[in-house]
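With one protein chain withheld, the remaining protein chains of the complex are depicted in position.
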Amino acid sequence: MAGDVAGDAASLQRQLAELRETVAGLGARLRTFEDQVAISQLVARYGPAVDSGSATAAAELWAEDGVFEVPPYAVWTGHDEIAGMVDGAGHQGLIMNGCAHVLTAPLVKVDGDEARAWNYALNIRWDAERDRFWIARASANSWWLRREPAGWRVAHRVNRGLDGSPEPRALFEASTQPFRAGSQPA
Amino acid sequence: MAGDVAGDAASLQRQLAELRETVAGLGARLRTFEDQVAISQLVARYGPAVDSGSATAAAELWAEDGVFEVPPYAVWTGHDEIAGMVDGAGHQGLIMNGCAHVLTAPLVKVDGDEARAWNYALNIRWDAERDRFWIARASANSWWLRREPAGWRVAHRVNRGLDGSPEPRALFEASTQPFRAGSQPA
Partner (left out) sequence: MAGDVAGDAASLQRQLAELRETVAGLGARLRTFEDQVAISQLVARYGPAVDSGSATAAAELWAEDGVFEVPPYAVWTGHDEIAGMVDGAGHQGLIMNGCAHVLTAPLVKVDGDEARAWNYALNIRWDAERDRFWIARASANSWWLRREPAGWRVAHRVNRGLDGSPEPRALFEASTQPFRAGSQPA
């Protein structure tokens, strides 16, 4: 009888090991989706932050050494410069006039603690005289992201107007390729 | 031998308890993402409902006592008023002319059975004469949501044109702050 019980114990141990493996698999799958959602939410925070003039909140979407590149106009590096862009006369003029930085839900590819994402950004402005809005800029956006202790942050974002030039097409072309950690912004 | 088996049983019980805790943790993490996705999907249902003139479907995105506020134009309270807006001459004129209520993927913050979300809405209209569309309205949207027995519903939505006035900026500024259940629309 004790032998049967020992057999039971061994069987239970095997079943437990199997279930533990199943649970680990679920955990890994869940983590993939947590990363997807976390990165999509990070991107979704940009527009409301800059259109409310929340300079610090906008800057903190980036890693401390993060880069925001808007060729050929500007490159901002680090929290202070990115916050300075939001507080600057150019951006303040836009939001006092009325504008919407509309970003679309990104395509996201994660590899371990790095990720890349692609989406569109529309810079839409109010024209009080004509009583309508107009689109000043429609751009290809490419994001490099990094998992930090506090969560995902933007390592580098490039925003390029879709004006027919080859550079924004090259940014978007990369979205059709597999992403591997260690890829660098060109 | 029976002693060893009893030891096995105790060890199995401990392992089972540990695994049960791991599984409970996964369940809680999964629920967070179910809420995120459910709320994003609720928001995604608005545009197709109103642009097809589906008055009941649009109204039922809201809680029975839900509010839809579009300052300074209108406030609709409850299913009947919201459905009435969709069936009304103003909205029917828009969809017979051709229009698109384009809402972006929201930033979502959940706290228990309440949530808040922020996104953009574009009111885009067809101009047959000029053979193109134009943007009548680009607005800041702030949503208060409630988990009901049948799922998430809109308790209150405010839609404010981004025309340079401070109110839409204040709506969006709140997106940079933590959300706690019990917060009320201002």
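Each chain carries a letter (A and B) given by its place in the written order, and its residues are counted from 1.
By our rule, a residue touches a chain if its C-beta (ideal position, glycine included) is under 8 Å from a C-beta of that chain, and two chains touch if they have at least 3 such contacts.
Here the structure is a predicted model, which is why all the values come from computation and not from measurement.
When the full complex is taken into account, the listed residue touching the unshown chain is B:G53, out of B:G53, B:G84 or B:G164.
Within the set B:E34, B:E64, B:D111 or B:E148, the residue that contacts the chain not displayed is B:E34. Those residues of subunit A that touch the chain absent from the view are 1-2, 4-5, 8-9, 12, 15-16, 19, 22-23, 26, 29-30, 33, 36-37, 104-108, 118-120, 122, 134-140, 161-165, 168-173, 175-176. The omitted chain makes contact with subunit B at the following residues, 2, 5-6, 9, 12-13, 16, 19-20, 23, 26-27, 30, 33-34, 37, 40-41, 44-45, 47-49, 51-54, 57, 95-100, 102-105, 124, 126, 128, 132-135.
The definition used in the following text is that only the chains that are shown with their structure count from here on.
In terms of their C-alpha centroids, the spacing between subunit A and subunit B amounts to 20 Å.
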